[in-house]
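Here is the structure we will look at.
Only one protein chain is missing from this complex, and each of the others stays in its spot.
Chains: A and B, in written order; residue numbering restarts at 1 for each.
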Amino acid sequence: MSLNDILDSLFPAGHAVDVANSVITGQAQTAQGPVAVLGTTDAAAIDHAMALALADFILDTVEQHPGRPLVFLVDTSGQALSRSQELLCLNGSLAHLASCVDLARRQGHASFSLVTANAVSGGFLSFGLMADKAYALADAQVRVMDLRAMARVTKIAHERLVELAASSPIFAPGAESYVRMGGIEAIWPAASAELLERALLAAVQTTPVTDQRMGCGLSRGGRQLAAGVAKMVQNTVLGA
Amino acid sequence: METLDFRFDSAPVSRAANPALCGVVGSGNLEILVKAGDAATICQISIKTSARGFGETWRAVLGSFAAAHAAGGTAIAINDMGATPAVVSLRLAQALAEYQGGGQ
Partner (left out) sequence: MNPSLATRHSWFEATARARINGLLDAGSFREILPPAEAQPSPHLAQLDLPGAFDDGVVIGCGRLAGKAVFVAAQEGQFMGGAVGEIHGAKIVGLLRRAVKEKPAAVLFLIDSGGVRLHEANAGLIAISEIMRAVLDARAAGVPVVALVGGSCGAFGGMGIVAKLCSAILMSEEGRLALSGPEVIETVAGVEEFDAKDRALVWRVTGGKHRYLMGDCAMLVEDDLAAFRTGATEFLAGWTEPAPSLAGLRTRQRALKNRLAAYGALRDGLDVWAALGVTQPESVPLLDRDSLVALKEGLPT
């Protein structure tokens, strides 16, 4: 599905979106009013320029359209892999982008992200996972690493990983695992205006926004330890 | 990974302070946690090790530790990533000293 088809399906009332250097920025009409649309396409490997373009657009939106919801479209294969990118501290530009998403939230901008094709590691961390909630299209690829590469790095037999992946969402690639782990709210069978309106309504009605992902992971049975551990750390009474 | 459990007779520890941890689960290293056990003249040791098939070596190293030290009344838990017998003996002595409030 092309980006334009996705945009037409999500925003039948109209959208005006630019794509430059795989970065999406623009506006769209919804039943709740105008929303900012931003993100990446073509399995972008996020580099400094892309991160700064997205950050710029978020800061402009915060300044010029207070409270306007942010809809992130995520298609990233991760981060750009090059020496010159690392030389200028690529993690710093990704952190800056994440800070901008966070500022928008604090200034009352509801947000959610939709993984349209790929969501991998650093690229996903810097904006998709920073939104209030994340959703994914049914055929989206969400992962840190595929199982063959994981087998190579961890020196665990590929067959063993495949076998365990069938029952364990802890490391099995795929959007379904992320739903069970609480990282993704829900999977959409296809890009649809109805699902978008519903997600948008949920986003604007949720205030204040707190990170509920551990609780979701627990109630969905995918991440059974994190919520309890974090709670214990918060509540442990320490001796003098 | 292999899980091993041993119980050795050992003279009671002279003094018990707080649970003590020594070492790190890194390559060629191990961590040892000493806590209070349930019998005053027994040193109970459980091991999880990445290296399979060294049960008899462990028995020998741990047995001589329990014989040479007053380690009764302790429950010792070990997570191992292929430490040599020399490293195991050293860390055990450190952990026991710390458990008795000795520190380093």
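Note that a contact is a pair of C-beta atoms (placed from the backbone, for glycine too) under 8 Å apart; a residue touches a chain by one contact, two chains touch by 3 or more.
Since the structure is predicted, the reported quantities are computational estimates derived from the model, not experimental observations.
Although one chain is not drawn, the whole complex shows that of A:Val19, A:Ala43 or A:Leu164 it is A:Leu164 that touches it. Touch with the hidden chain on the side of chain B covers residues 1, 19, 21, 24-27, 29, 31, 33, 35, 48-50, 77, 79-81. Seen across the whole complex, the unshown chain contacts chain A at 48-49, 52, 55-56, 59, 62-63, 79, 81-96, 98-100, 102-103, 106-107, 121-122, 124-126, 129-130, 143-145, 150, 153-154, 156, 160, 164, 168-173, 177-178, 181-183, 211, 213-214, 217, 223, 225-227, 229-234, 236, 238-239.
One rule holds in what follows: only the chains that are shown with their structure count from here on.
Distance between chain centres (mean CA atoms), chain A to chain B: 46 Å.
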